[in-house]
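One structure is given below, represented as structure tokens, and several questions about it will come after.
All protein chains but one are shown in place.
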Amino acid sequence: MTPVATPFFFYLLAGLTLVSGILVITRKNPVHSALALILGLLAQAGLYLMLYAPFVAGVQIILYAGGIMVLFLFVIMLVNLQRSQREEQFNKQWLVGLVAAVALGALFVFVYIKGSTLFPANGPIPAENNNTQLVGELLYGQYMFAFEIASLLLLVAIIGAVVMAKKRI
Amino acid sequence: MLDYITSYLSMNTTPGQAGNVFWVVVYIMVVFGGVSVAVMAMNWLERKALAHFQIRLGPMRVGPHGLLQPIADAVKLFTKEDIIPSEADKLVFWIAPLIILCASFTVYIVIPFGPTHAITDLNIGILFMLGVSSLSVLGVVMAGWASNSHYPLIGSLRSSAQMISYEIAMGMAVISAILMTSLNKTGTGTLSMIGIVQAQQQQQIWFVFKFFPLGFIALGIFAIAMIAETNRAPFDLPEAESELTAGFHTEYSGLRWSLFMLGEYAAMIAVSSIAVTLWLGGWLRPFPNTLTGETWDLVFSLLPGFSFLALAAFAFIGVVRMPKHPYFRIQTIGLAGFGAVLGLIGLVLFIPPVRDRIQDIFWFVAKVAVFMYLYIWYRATFPRYRFDQLMKVGWKVLLPIAIGVLILTAIMGVIV
Amino acid sequence: MTDPTAYLSHLELGEPDKTFLDSNELIINMGPQHPATHGVLRVILKLDGEKVLGTECVIGYLHRGVEKIAEHRTYTMFNPYVDRMDYVAAVSNGLGYCEAVEKLLNVQAPPRANYIRVILTELNRLASHQLWLGTHALDIGAMTPLFYTFRDREEILKIFEKYCGARLTTHAFRIGGCLYETYDGFERDVKKFLDFVPPKIDEYEELLTTNRIWLERTKNVGKISAADCKALGVTGPVLRASGVKWDIRKAQPYANYSEFDFEIPTGVNGDTYDRYMVRMEEMRQSLRIIRQAVERIPEGPIMAKVPRVMKPPVGEIYHSIEAPKGELGYFIVSDGSTQPYRVRVRPPSFVNLQALDIMVRGALVADVVAVIGTLDIVLGEVDR
Partner (left out) sequence: MHEANTYLGQNYLVLDASITAEALRILRDEEQFDYCVDLTATHYPTREKQFELIWILYSFARNERIRVKTMIADGESFPSSVEIWPTTNWLEREVYDMFGIRFDGHPDLKRILLPDGWKGYPLRKDYGIIQQDQEWVQINLGIESGQ
């Protein structure tokens, strides 16, 4: 399959991701923020597709855009919006946040400049049609332990959420 | 240019895989148009069939037997005043129906109407379908929230909870079908929609009969979950008209409302297509492996033409039975014309090159139509579930069964 | 004995004290324009998510001042007005009113008139129950029974139309008997109907009675105990479904009901399903009564001797009948003139509607719809 208009789509998706990221933190209305976040996640899924990782893209759409963000919206809609809008958008930790953001940005810039030696660009691109299979083999083979730990962590989170939400068990 | 266009015709793959932009565009247009027409036809059929369930006639005025009713409705809806409530969140209100529409139409990219009749074949096909179709819940939530009114809000809350719950059982049932695709010599399965159908051809069995009754139960779970996914009776709580007036689209009218309807029906056809692809052999004709040979091939390839001729015959019987009153003259002529068109299509389908290309699509559509009819049947028969009962069915009945089927399928796959 | 606070139904409608994350208390206005409130009933629901914390009924949107009008009409002139109260059971309303005035006048309707009255009233009960079943099933989401019941109700309305020219607000009876003699073929029509309808009732039952979703939606929904029913004055099928075997047709027979042989169906749990079963059985019992009446109908006059200008002696009367919805009573005070001094209608729907609150508390929104349906209210009667 020959890619079509790759640079154009890359800049489109990257731009969308950036714009939606900015919208997420600047919108006063939390629902608008959440919608912008969904847009950003979908654009990211597009970027994954361009990196020949369709499985990750599909999972991104199902889990983040379809599942988690719907729950986000669910909670936001139930919350009293008037009150949240009255609250200050940026709290006192903005200085710390700024430092962290600058540090992260510096890291990205560093990787961009020096990265060509760290991550060779001409690594072997896995064949598209067994991409999913490779992910599965890695997940259930090499990274089995980490995978199981993550699932255990999620189980604990589920139980914790049930305990907190349910008044009587 | 002409070479570029004709080069695809000799290829044995989907235009997306061939990288042929021209044919991709053509396929997209055809599928979009076809689905829109199918939605209109479904709309007419539902009203008609439901009416006959309920000892009514249904639409009879616009065109012979109300055949033009969907068009009249479309014209009415397009010319209606477009109302946005003053307290609504205008942007979100505006986007919501579009999201539903986009989500339900994007899914058609990977639906295989035949081995080459798909826009493209993604190797994560089924994952893509589930993912994109689950996005339509966003549209529902946004519509309910943006209307800034209580009934839509409750409707969208119900809808999001319901869709997320049933997606899980649905996913489990789908995984059990995908497991079955890996039962070949190489031991690698596939997520590709075309690959799944080809696996069924290879294994010489529709997955619904594989490891009977496991495949059958999985299809059952999927068939129930897909009704809940598309918010249809008896799981139509988000738009339960006797409780929430119209649920999440209470405040919508005119064109926007019709977009919701279009999206809903398109989604119904899409999920039915998933069921057909995964369990009922997709485009494969009945008994592709046992009833082989020249004669059987000929018999089955002639069926599409004959079924259209039968429909034409129905239309002509209707013409004969029309009252001989001048008032009905236009209707009679219209019905005769309709019958003639159907008959012509039937005759065209007898031409050998056409019938070889088309019969895949015919079988696929016929199987989907069975599911569409079931949708109508359920709606005529069942009362509506209550919200807690709906959740109970989803989490306590369907999910455990689906997980059980999944485990058993895996065990059977290892043993066999 | 009974704790009166258990029956209070007024909500504190002020802004609830909301915390940031626990603000899912909703006040919803259901009606007066709503597909499932059977008219112009307005129910204010206080919800916690989907759970109902309390309800308050706002009624009176259809108030026409029937009781005031009665004081300015003669006894005869007021007769058609009562049809407009419970408009789906107009014949029962007329029967109650005519019998009340007859009692005041000390007049007895002749036997043949009584038979005609019983046949028409029971047909009307059947029609009312059929309409109830269709709309109730529609509320719960089953569309199809509505059309089946309306198809069969049509046959009853045809008989009414042939008898007195009107289908809905029939004004079939007059004080002192019936104005119209039965038309030719009346008995044949009724007998044909008696053969026609039992399989249809089985058909409704086939669609609903053992349907899983129907059972889940109606069993243990809107439960009310017999004690609560008595305390709240709830009568009719709702009371009988709670296990009280009380029917005015048996307890204090009017017209000539004492001559007929029929059963009073009762329920056990007092839930929506029992009320459904009681009404279904009541339809069959009505058919039984009609069959007996049409077979034994005597010849004779249909109108008693009633003075042309009705001036009942000074006094008052309370007369009640078993309308399809419950006890329908007329309390009439006469001051000796041609116009009633005061007419009070005791409407079953109005009193039954009071039970809505305790029946739906703690239930879900969908149950409110089911319970409004099962109470079988007609807003024309609630608001008068």
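Each chain carries a letter (A, B and C) given by its place in the written order, and its residues are counted from 1.
Following the convention adopted for this analysis, a residue touches a chain if its C-beta (ideal position, glycine included) is under 8 Å from a C-beta of that chain, and two chains touch if they have at least 3 such contacts.
Small disclaimer: the values here were computed from a predicted structure and weren't measured.
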### Task
Considering the entire complex, write down the shown chains that touch the omitted one.
C
### Message
Can you tell me which of C:Leu168, C:Ala251 or C:Val268 touches the chain that was removed from the display?
### Response
C:Ala251
## Note on the structure
Given C:Tyr183, C:Phe196 or C:Tyr318, the correct residue touching the omitted chain is C:Tyr318
### Summary
Per the touch rule stated above, chain C touches the missing chain via residues 1-2, 4-10, 59-60, 63, 65, 67-69, 71-72, 103-104, 106, 230-234, 244, 246, 251-252, 315-318, 320, 327, 329, 331, 333, 341-342, 344, 346, 350-351, 353-354, 383-384
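Just so we're on the same page, only the chains that are shown with their structure count from here on.
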### Task
Using mean Cα positions, find the chain sitting nearest the overall protein centre.
B
### Message
Based only on mean CA positions, could you tell me how far chain A sits from chain C in angstrom?
### Response
61
#### Entry: For chain C, residues contacting two or more additional chains
none
### Task
Scan chain A for residues touching two or more other chains and write them down.
78
### Query
If you look only at chain B, which of its residues touch chain A in the complex?
16-17, 19, 21, 89, 91-92, 122-124, 127-128, 130-132, 134-135, 137-138, 141-142, 144-145, 153, 156-157, 160-161, 163-164, 167, 188, 191
### Query
Which residues of chain B touch chain C in the complex?
50, 53-56, 150-151, 154, 157-158, 233-234, 236-237, 240-245, 379-389
### Residue ranges of chain A touching chain B (in the complex, touch as defined)
1-2, 4, 29, 31-32, 35, 38, 54-55, 57-59, 61-62, 65-67, 69-71, 73-74, 77-78, 128-133
